[in-house]
Each structure stands twice: as C-alpha cells, then as structure tokens.
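This part shows subunit A:
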Amino acid sequence: MNKIIDAWHSDLAWNFRNSPVAVVSFALVFVLVLAVIFAPVIAPHDPFDPSTLNLINGFSQPMTPNTYTGDVFLLGSDDQGRDVFSTILYGMRISLFVGVFAVAFAMILGITLGLIAGYVGGWTETIIMRIADVQLTFPSILVAMLIFGIVKGVIPVEHRDQMAIWVLILAIGLGEWVQFARVVRGATLVEKNREYVQAARLIGRVRWVIMIRHILPNVLSPVLVIATISLALAIIAEATLSFLGVGAPPTQPSLGTLIRIGQGFLFSGEWWILLFPALTLLTLALSVNMLGDWLRDALNPKLR
Partner candidate 1 sequence: MTEPILSIRNLVVEIKTRHAILKAVDCVSYDIAPGEILGVVGESGAGKSMAGNAVIGLLSKPFSVADGEIWLKGRRIDNLSREKMRRLRGKEIGVVFQDPLTSLNPLIRIGDQLVETIMEHLKLSKKEAERRAISALEEVGIPAAAKRVNSYPHEFSGGMRQRVVIALALCAEPSLIIADEPTTALDVSVQAQIIALLKRLCRERGTAVMLITHDMGVVAETANRVAVMYAGRLAEIGPVRDVLTNPKHPYTDGLMGSTPAAAIGLEKLRQIPGSMPRLARLPKGCAFSPRCNRATDKCVQDPPPDLTAGEGYAACWYSLKTECTG
Partner candidate 2 sequence: MLAYIIRRVFQSVIVLLVVGLVAFAMFRFVGDPIENMLGQERTQEDVERLRSKLGLDQPFVFQYWKFLKAAVQGDFGVSYRQGRPVAEILIERAPSTLELAAVSGTLAMLFGLGLGVYTAIKRNGWVSNLIMTTSLIGVSLPTFLIGILLIYVFSVELGWLPSYGRGETVTVGSWSTGFLTSSGLKALILPSITLGLYQMTLIMRLVRSEMMEVLRTDYVRFARARGLRESAVNFKHALVNTMVPVTTVIGLQLGSIIAFAIITETVFQWPGVGLLFINAVQFVDIPVMAAYLMLISVLFVGINLVVDLLYFIIDPRLRANGVGAH
C-alpha cells in the first residue's frame, strides 16, 4: 500500500516538474499564503489600529512621498490614510480564511452526505440526491446570498458584524457541497458490493468503518481536485458577496470589500485603491484555478 502511494506521489511530482503552468501557479499560491501568514510582520502598518493612522496621509500616490508628511506608501494609501499594501495583506487573510474554511465545511458535509446516500440507499439517498440536483440548478452564488440573508435575519443585530465571517463560510460552504457528495456517493455505491464488504459482515465487523477506510483513499484524488477548484470558486464567491455588500463587514474588509471601496474612487482618479486589491484577487483566484486545472489533468479522475 505504501509503495502504491509513493509511486502515485512520484508520478504526480514528475508531472508537476514538467508543467510550467503548475510550477508558476504553485509558486504564486505559496508566496501569497506565506504573505498571509506573516501579514503582521510584513505589513508596514496595522490598518485596523486607528492610532497609527494619519488622515493627512490620505490618497498618497504609490511610491511617492506624501506632500504634507513625506511618508511613502508602496502601493499608495486610501482615503483614511491606510496603507493599501497592508490592507491587501489583511484583506487576503480574510479572503483565504473564508475560502479555506468554506471548502473544508463543504467537503465534510459533502463527504458525509455522499457516504450516507451511497451506503443507506433507499429514501434517504433519493432525498439527498434530489436536494443536490435541485440545488445544482441554482447558481451557488445565489444560494449563498439567500443563506447569508436568512442567517443574518436570525442573528440579533448587535452580533451581525462579528458573526459575518462565519455566516459567509456557512453560506459559501452550503453552496459547494454537491460536487463532493456526488463523487463520494458514486465511489460508495461501487465499494458497497465489493466482496470484502460482504465478507466483513460475515465475520461480524462493522461494515461502516471498513468501508470508510476503503472509500476515502479511493476518492482522494477527485476530492482533492474538486477541493482545489472549489477553493478558487469560494474565493471568487466571497469576493463577489463582499463586493455586493453582503459579505465581510467594513470592520474586517476582505479583498472584495476593498474593491467595493476602491470602486468609489474610480472616477476621481485614485486608481491604486481599486487596482491593487483587484490584481491581488485575480492572481489568487487564477493561480488556484490553474493549479486545480492542472491537478485534474494530472490525476485524471473521471470528472464531469
């Protein structure tokens, strides 16, 4: 078993070394994730600490000393004198945090429901898969918006801003579980009729446990591919929701929120407030997406 896994890994590694797109995407993702982790160290300012802000520094151009204070901002500053570079680092933190947790949530939910549907069968399966089908006909961003709106309605007003990030994770996660469930259900249906499962029952072992231990390795590669592509989708979904004003609150701005803020300065000529967050989002989403595309081709699981 270990040997198989090793071979699989080395095959993948070879494929990786020979795909420039994969290497570049991976490098970009790696750098961005590092930047996110060490944001407090890298960022010149803490954009959320009002004491470090100076309103006179507002609207400083990138790389140009401010006319009044002489402070230099790498990527310029916004209307409140916050360093754009720092806000991007912290914004990307929120974006990635939401994306990763939303995908993790979708993955756990999807795998669980897929296992149940495949294993139990009957009415349970019909109901789960019908819900999946119906949900699949609706764009997941719409599902996320609705869930966001509903949950926001349930939470008391005073807690709304604090909970917003978790609501986002829930909303986006609930919009993405279907793909995981489908793959896992398919694999479960195949495994269910294998001899070892039947044999396990004869010797009185718990079939559940055995099956999960056999199924999970089998679905590892498709799940990995779906998770990577879902991560790109989740990052874009989060940015879209925040851009629309139904996502991350202004107190915890994500990249989408920053773009929403920056859009207001498009006409007045402060292009850097919009451009740099937008470019960061693009780079992040595109490189994760490319990585997912490459993974799908490299592992070549039967995905539709």
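Behind the choice of candidates: all candidates are chains of the complex that A comes from, given by their letters.
Convention: a residue touches a chain if its C-beta (ideal position, glycine included) is under 8 Å from a C-beta of that chain, and two chains touch if they have at least 3 such contacts; residues count from 1.
Note that the structure is a prediction, hence the values are computed from the model and not measured.
Looking at 1 or 2, the chain of this complex that touches subunit A is the one numbered 2.
Within the complex, the subunit A residues that touch candidate 2 are 134, 137-139, 141-142, 145-146, 148-150, 152-154, 232, 236, 239-240, 243-246, 259, 263, 266-267, 274, 278, 281-282, 285-286, 289-290.
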